[in-house]
Structure formats: structure tokens, C-alpha cells
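All protein chains but one are shown in place.
Per-chain residue numbering starts at 1, and chain names A and B are given in the order in which the chains are listed.
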Amino acid sequence: MKRTRYLEIGTSSGYLLLLAVLGVLVAGGAGAAWFMEHQGHHVTGMDNQVAWGMPHVFAVFLIVAASGALNVASIGSVFAKVEYKPLARLSGLLAIALLAGGLAILVLDLGRPDRLIVAMTNYNFKSIFAWNIFLYNGFFLIVAIYLWTLMDPSVAKYGKRIGLLAIGWRLVLTTGTGSIFGFLVARQAYDAAILAPYFIVLSLAFGMAAFILVMLVAFNGSGRTLGGALLGRLRNLLGVFIAIALLVVTTYYLTNLYAAEHQATVRMILLDGGSVTTTFWIGQVLLGSLIPLGLIYHPLFRDSRPALASASVLVVLGGLATMYVIIIGGQSVPLVLFPGMEVSSSFFDGSFNPYAPSLPEMALGLGGGALALLLVALGVRVLPFLPDALPDTAAD
Amino acid sequence: MRHLLPALLLLLAALPATAAAPADGSRVPLPAIDAGPGEQCVEPVEFMRRNHMELILHQRDETVHRSIRTKRYSLRNCINCHAVDAGGQPVSLDDPEHFCVSCHRYAAVKPDCFQCHSGEPEPGVPGVVGAGAWSRGLAANASRGVKP
Partner (left out) sequence: MSEQPIDRYRRRLLGGAVAAGTLTLAPGLFLHRLAEAKPDADPVTSIIRWGLLVDTNRCASNCTACVDACRDEHGWTGHDRPRSDAQWIRKVELRDPATGREVSLPMMCQHCAKPPCVDVCPTGASFKRADGIVLVDKHICIGCRYCMLACPYKARSFIHEELSHQKPYSPRGKGTVEGCTLCVHRIDVGQEPACVEACTADGRGALLFGDLNDPKSAIYQALAEHPSTQVRADLNLDLGVRYRGL
């Protein structure tokens, strides 16, 4: 096997343009966060019924995708599939960047972002949220060390062990993220044990899609060769992950239908939930799953890179839709305090809670995504993350 | 820690200023510290200047979590004494001469307390100095009327 050479990318005008676009988006997000903090959250679509909105949709998506972005590194180093190995560095970088983007959104959406230090010094160890803070910090640390073992031959011998740790950690991390919702037993929509495994499956698909996109842009943009065989494997994996995710969604709603007290919730999300229902069928199922599966498996698109890229974009959009359905849908469904009774109050008891994201929320969410990409773009510029070429022969 | 420097600067500025005759206000641009009409603070002034935050922050946790509602170091008590002008009128937070705000502005510190806490005295409630010193506080309150 040929040794892979890694090389920083150069500064082309396309690269500068990319930086500029991402920079503008990040600045927009920062401005939005400043605006929201100074005005108060009434400038958002969030309220006392739907307390988590678009920022959380973006943030949870990015965090879940971060874990999945590590797929390629995991397969390469731990399952000893050498053909994936040259991409492990990019995989680790993307994982860190996505997590950073997601966390930035979460922090900036806090009612009191100025008290971040409080969150770092006061822990409630019963809180799954507090555990997650540990899991996130641990993820940064472990992936950073992992990257170090990949880049520094003197510590390369620890690579396998730390890679194994990283895999374990990312599974726990995604379980933890899913449990943020899974622990909310009071809410009919979240009262399901399947939520944590569901998040793991989602992370595989989201992370793979994000990785494929970044990889295609990075290789194309820097004019480096990228062999079709490896892409074919990634394409297959993506297809499998999407299919499993679809299967789990189906199971999720079917099992919920069996529990009588959850039937109204399922009905609300699948049939009469307004934007939630539309987002589910059009966003999550059609655009996010069925069309990408078509693009991946239909013979017409065999080996088509635009088709693979489109499928990945759709999976990312579908991922946001999925998070929207889980997060917004779960809060839109009214809490059932008095089963069998018709309920009304000045606080919207018993009624479906509408939600419409405002511009600042969207800008904050997009800004977080852009921050992740900006970190990757800067990373591949300053450190040798990217192979100088990855022709098919290198993979054998 | 970032407040330390302003605090030190303030102390340096405040010590000579208070030691000197009050008329000599031209040299050091001290904020308008009018402590309010109470006769004395809950602790010696020197101590308060340096440590008032510790007292209130400690009291804060004691009150909120353990329901200890002694008056002496309570924030409401500080305000009831300090946010009153010599004429017994309440001083609002918007007033640049509000006791706490003026000094904090001068020292460039921005505690967030008054985002939530009222900075104005409770009508008819006097500030008190010691535990069980309501009577002294009441007397001080009564004396407000005759004070110039």
C-alpha cells in the first residue's frame, strides 16, 4: 500500500469566497444572539408553551451529526479497514467542528449566556444535561487526542486504543443527547425507550451525509483526486443508515400507537399537527429519506457524484426536519393533565401549540452550522488534515 | 478577578478622599456617595467598602436555600437604608446618584442584581443595623423627619 501524504490546502479565490460566505453567516448568528439576549426571547418564536425552538433544532442536529461524523475514522482505525484510514483526520476534524457549532448555538440561546461560568462550576449530577456537558467536553478531548495520534508518528501506537475509546464515547454521547428527550416522561411524545437508539441511528446517517459533503467540497475545491471506489462504499453506507433510520421511525410511531395514552400524540404529529405534520411527511420522510434512497440506489445515478452530493444535502435538510418534528412536535402536543376531559385555560392548556421561528433564531442556527464549516475550512488550511490525493489505487 | 483592579483603584482614590475634608472634592472625581440617612452601616465602613459583596452574596444563598431571613445583611435592608436621600425620599436606580449604582459605575463593575432586585426602598420599612435592631431602625427612621 502506498503511503498517504497529507497536505494543507492552498489559498485559492474560491477558498477565500467560502471563508467570506461562512464568515458572514457566523457574524449573522452572533448578531442574532446579541439581539436575542438584549431584547429578551420575546423576539423569537419561542414562548412558554414551546420553550425550545429553532436554535435547539440546529444545535441538536449538529451535535448528533458530530458523533456520526466520526464514522469514517472509526471504521478506518478500529475495524481496520485501511481504505478509510486516509480520511480519518478529516472525520475527526469534522466531528469536533460540528460539536463546537452545536454547542455554540445552545450556549448563545441561553436566557443568561453571561452565566456560562455558572454552568461550568455548578453541577447537578442527577441532570442528564449536566452529564452531557461532561460528555461533550470529553468528546472534544478524546477526538483531539485521537487526531494527535493520527498526525504524530511518535504517539501513533496509541491510536487504536484511543480510537476505540472514541467509538465508545460517541455512542454514549449520542445516547446522552437522545436521553435529554427520553427522560422527559411527562411529555407524551418523548415517553419512549426507543428515543436513545433512534438518536444513534440518526447520528450515523446525519454524520455520514455531512462527511460526504465536506469531503466532496474539500477534494473538489482543492483540485485533488478522489477515487470512485471509496465514494461508492460511503454511498452504500449512507443508504443503509438512511434505511435503518426510516425503519426505526416507523417502529417508533407504531409502538407509540400501541400505548393508548400516546395515540393522540401520534395522531397530532402524523395527521393534524400543521407545520409539524408537513415537516414530517415532506421534510423527514420524502426529502430526507425516500428521495436520497432513490438517488443512492437507482441504477440511473450509479457513480454520479452530483447525485451523491444531492442525496447528502437532502439528508442534512431531512435531519433538520427530523429534529424539528421531535423537538417542536413534542412540545406542540398539549400535555394531558386530566385524561378524558375537555380542558381550557388562559395558558393554552389542552390546545395544540403553534410555533413559527423568527429570523434571529434561524440566523443563530445557520450561524452555528456555518461556524462548524468555518472551523473545518480553517483546519484544513493550517494543518495537514487532507490527503493530497486519494485515487482508487491508494485504497488497496 | 477582573473587578480587582477597579476595586483597588477605587480604594486608593477613596481613602484619601474620605480622610480629607469632604469639601475637597475637586481633585478626585468621586461619585456622589450619599450613604443615606441611617446613622451607621451594618459593619464598619472600611470593612463594608471592601467586603460588602461577600456579605450579600453569602446572605443570598442562606436566604434562598435555607430560608434564613435575618435583616442585617439582607439586600433589601441595604436598599432600605441606602436608596433614600437625606430628605427621606427614595432614590431610583435611574438616578446617577443611587448609592450602589453610582459607586459601581465609578468602579466599572456591573453586578446584575438590579436586573431583578428592586433598587428602591420599601415604603415605611426602615433599614436596620443589627439582629433584632428593629427598634433602633425605627428610631433612626423617626429621626429622619427632624434631620435637615
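Following the convention adopted for this analysis, contacts are C-beta pairs under 8 Å (C-beta built on N, C-alpha and C of every residue); 3 or more make two chains touch, one makes a residue touch a chain.
In this text the structure is predicted, and so the values were computed from the model without any measurement.
Screening A:Arg3, A:His42 or A:Lys157 for touch with the missing chain picks out A:His42. In the complete complex, the hidden chain is touched by one of B:Glu43, B:Asp85 or B:Glu122, namely B:Glu122.
Listed residues A:Ser203, A:Ser312 or A:Gln331: the one in touch with the omitted chain is A:Gln331. When the missing chain is restored to the complex, the residue among A:Trp34, A:Phe183 or A:Trp281 that touches it is A:Phe183. Of the residues in chain A, those that touch the hidden partner chain are 37, 39-42, 46-49, 51-52, 106, 110-113, 115-116, 118-119, 122-124, 126-130, 133, 180, 183-187, 331, 335, 337-338, 340-349.
Residues of chain B that touch the chain left out of view are 60-62, 64-71, 76, 79, 93, 112, 115-118, 120-122, 131.
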